[in-house]
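The other protein chains are all here in position, but one chain of the complex has been omitted.
So, subunit A:
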Amino acid sequence: MAILYVRAAPTTDLNRNTEWFTYPGVWSTYILILFFSWLMVLSVFACSPGMAWTVVHLSHFFVTYQFFHWKKGTPFAEDQGIYNRLTWWEQIDSGQQLTRNRKFLTVVPIVLYLIASHTTDYQHPMLFFNTVAVFVLVVAKFPHMHKVRIFGINADQ
């Protein structure tokens, strides 16, 4: 069986918290994790596929909101706190907007939303929750929202 190899070119990103996202294989891993969590939800709860997609979509919303847009700084102290005011989303690609990684990460919740709403046949109340989730996530990823803290939520002291 042929082994597939990929080339990993070293990046110029100095921020260790975000440079792992520039290596090959990340996008596929992300999509595969979402797919396998859908299978897990289906097997654990034995619900309909639509409900499972809704559960996946909403938990994806909570997890990515927490780690991309809420938690600030980096999980290690070697960079001496220069990123302490920036969320992970604001750190990737050194703050450049509209790069490939950012576009991919914006598309994923939208696609999840479409799958979730389609498989639940656009019924209430799932549709409402799904829409709120995708709305919040996509607005948080707009270029205009870079370093914006609405009403001072999550701002520093």
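Assume a contact is a pair of C-beta atoms (placed from the backbone, for glycine too) under 8 Å apart; a residue touches a chain by one contact, two chains touch by 3 or more; residues count from 1.
Operating definition for what follows: contacts and distances are computed from a predicted model.
Taking the options "Septin", "serine C-palmitoyltransferase", "Spermatosis associated 17" or "Myotubularin-related protein 9" in turn, only "serine C-palmitoyltransferase" matches the UniProt protein name of the chain that is not displayed. Listed residues A:Thr74, A:Gln91 or A:Asn130: the one in touch with the omitted chain is A:Thr74.
Although one chain is not displayed, subunit A still touches it through residues 2-12, 14, 16, 19-20, 23-26, 28-29, 32-33, 71-78, 81, 84.
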